[in-house]
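Only one protein chain is missing from this complex, and each of the others stays in its spot.
Labels run A and B following the written order; every chain starts at residue 1.
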Amino acid sequence: MAKRVLLVVLICLMGITMVYAGGQKEGGAEDSGAAVAAYDASAVKWSPNQERVVRKDYKLPEGALEAIKAEGSKEIVVYNWGDLSWDPATLLNGSMFTRLTEVGVQFVGTPDEQMTPKLQPLFMAKSDAVDIVPLDETNYANYVSRGWLMEVDFMWDEATMSEYHSGLHSTVLDGHYYSVPQVGRIIDVLYYRPSMLKAAGYDGPPETWEELIEMAQALTIDKNNDGQIDQWGFVFKGGGVLDGAQLIKAKSLLLGVNPDDVDGKVKFNTPETIRVVQLLSDLRNKYKVVPPGVTAYQHGDIADFFLSGNVAIVVDPTYLYARCMESSLADDFDVALQPVAYKGGPRTQIQHWNGWGLSNFSKNKTAGLIYMDVYRSYRGQVNEFAIENNEVFLKKAYEDPQSKLVGYNDVLAQINDTVVDIYEGQGEVYKAVIAEFQKALMGQKTAEQAMNDAQGRIDKILGY
Amino acid sequence: MKLSRSSKILRVLVLVLYLVFSLFPIYWMFITSLKSDNEVYINNPTYYPHEPTMDNYISIYTGRPYAAYTMNSIIITFGTTAACIVFGTVAAYGFSRFKFFGNRTLRYSLLVSRVFPPISLIVPFFMMIGFLRIYDTKLANIIVNTYMWLPFFIWITIGFFDTVPRELEESAQIDGASRMQVFFRISMPLALPGVAAASIITFLETWKEFIYNLVLSPTANAKNLSVGASDFIADMFISWEEMGAGAIIASIPAFIFVIFFQKYIVQGLTAGSVKG
Partner (left out) sequence: MIRSDKIVKDSLFGFLLILPSLLLLMLLVVFPVGYVLYLSTLNFDTLIPNFVGLRNYTELLFNDQFFWIFLGHSMEYVFFAICSAFVVALLVALSLNTINKFQGTLRTFALWCWAVPPVIASLMWKWILNDTNGVLNDMLLKAGIIHQQVAWLALSKGTMFILSQVHAWTIIPFIMVILLAGLQSIPLELYEVASIDGANGLQKFRLITYPLLRTAVLTSVMLASIFAFRHIDIVFTLTKGGPGEATEMLVTYLYDNAFAYMKIGYAAALSVIMVFISMLIVLVLVKLIRPNESQ
């Protein structure tokens, strides 16, 4: 009996020691780790920024080389969304940076899902193992509010901002700048198979939602009469981390409503948004023109579908263009603007923002800032658009002769109205929306119920 | 032991069904790795590659430091297994044979830290590894994997030491053998199936380790094949055919290991070692 009591006491002591040890080491790490020294931006003559970002060939700002030498930077570590063999523009910009500064770039390609698990420990340990981090709507606001990104107000001003699409203003948080844009992919372009449409009696792609529904029904066929559908009319992304929610938002925009900004609040249960969810749910359950498995589809699944010839029409980002050109579909696919909700309706699109930020704990701050500067300037942005076909925010980049060669440049020229929304908690909000959306897709709730429930969760998340 | 005909057929059937079920995805991985881009995405899946090509294997070895990943995996896995065998058999013997204060409790508490979901321990491990300045090294991975599998190694091996009859050891000691001799000559050989089982588990699980390697080894210095195979997940899509090749390569050394090691499970107790 006494032994048992002793044992229990021992275990409690161990537990308390553990907590104490945990707390202590945290404090220790704070002192011995990389202290966040205040960065002196005056060593480099950044201003005037506007002039430099639109120069056809990039020139380093005065004092940059000296500042980099002073910091002793030999190499910067840049994390990238996805592996770099599919990012030739990024590699090119990296080597341009190295040529100008004699600082090497070590890219670390990381799939989306692995990015935060890899970066978070680095930041929490205040490690200097990463210099530049890739950003998007799901992590940007969170990193900023935790103080992990360095403020870069000296790199920006209103004049410079005017050279970029207006959506970029959304990246200014609390009046401060923390990033530069990498790309701004417009997420919805229509891809279709002319041969399939012709076989069903159509000359061109659908231009309104009504036409889409009609055509999709005609295009969903059982080719060999074995009782199961071989060719689907349409397919969309019902799953993923961003995809499902951005799909709803994209279609709401075509009805004139931005769920991320309804009078300054996030509201996913407006009548317009409910109508969108109803439409998507109908496509699956009522018209049966999309495969039942849509709730599991993420980015990449749509492409796989299209490339394997199982679907006639899809709506997907512009990266798919290059992939189609390299596949067996090269002669039998075409691109068009996505259908509007009704004739003459708005064509507002989401511009999916990807940016670069500088870690507050980096030991190569000037080098990192120059990397960012190179990337957001004319040459860097043209490379992204011309080589990788990623849309960018810098307006003048589209006028470059190289850019004009991109196959769907004319389609893009018609898209003028884009939005970018970034706020803290966005990831959590989108997850709630997708969860409820999928329940509507499965027929477990009506569109209205689902979106009202989603809004209930959003209210809790954002503290409305 | 005589088996009835029907019993034999039943056993064969069980094995065949199981093998088909367990090997089919591997077969699928393999043929996908031999297909070209076009064939992977066609309408009806083909059950064997119509135009097999080795391009994917070539492209991943030339395009990526796959040779380095392979070496890393081998070094990390062998290192961890060796450490576990050295520390683990000794400790398991101690737990099994000797009565000392806290024996029971310590056995169970060994498991506690292992019961934590790995993702919740990533941050503190990262901090420790950074503190010791061994970030992005194979040593860091060996340490972390040993931490992960030593408790289970001990736990499993204790069970097998428990089945070694004490009478054998005691009679050897009466005959004059020292404790260490008893350990090496009698207990270890008899517990060998258990040690082998535990070693196989440690080896294969370390081989497949993903999340810790992901966080602690961002570059080819210490990245293993398991993480390396996810290189093929691009920003917007997955290159299935290259992933298939990467997957096969990530699994082959482990397959080879199994071929050699499975023999040692066979050495069981000889009949008649338990005397009444």
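We adopt the following convention: a residue touches a chain if its C-beta (ideal position, glycine included) is under 8 Å from a C-beta of that chain, and two chains touch if they have at least 3 such contacts.
The structure presented is a predicted model; accordingly, all values stated were derived computationally and were not measured.
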item: Option from B:Ala172, B:Ile200 or B:Ala220 whose C-beta touches the chain left out; value: B:Ile200
item: Absent-chain contact - pick from A:Ser85, A:Gln278, A:Asn310 or A:Asn409; value: A:Asn310
item: Of B:Leu168, B:Met188 or B:Ala254, the one touching the omitted chain in the full complex; value: B:Ala254
item: Residues from subunit A at the interface with the omitted partner, ascending; value: 15, 17-23, 25-26, 113, 116-117, 120, 124, 138, 142, 145-147, 226-229, 232, 238-241, 291-296, 298, 304-305, 308, 310, 425, 427-428, 431, 434-439, 441-444
item: Interface with the unshown chain - residue positions in subunit B; value: 1-4, 7, 11-12, 14-15, 18-19, 21-26, 28-29, 32, 41, 43-45, 47, 87-88, 90-91, 93-95, 97-101, 103, 106, 110-121, 123-125, 127-128, 143-144, 146-147, 150-152, 154-156, 159-160, 162-163, 179, 193-194, 196-197, 200-201, 204, 207-208, 210, 225-226, 229-230, 238, 240, 243, 246-247, 250-251, 254-255, 257-259, 262-263, 265-269, 271-274
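Just so we're on the same page, only the chains that are shown with their structure count from here on.
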item: Subunit B - residues contacting subunit A, complex; value: 37-38, 41-43, 63, 101-102, 105, 109, 119, 122-127, 130-131, 135-136, 211, 214-215, 218-219, 230-238, 240
item: Subunit B contact footprint on subunit A (complex, rising order); value: 3, 7, 10-11, 22, 25, 29, 32, 77, 81-83, 85-87, 106, 108-109, 111-112, 114, 117-118, 120-122, 124-125, 127, 129, 230, 299-300, 303-304, 307-310, 317, 319, 323, 326-328
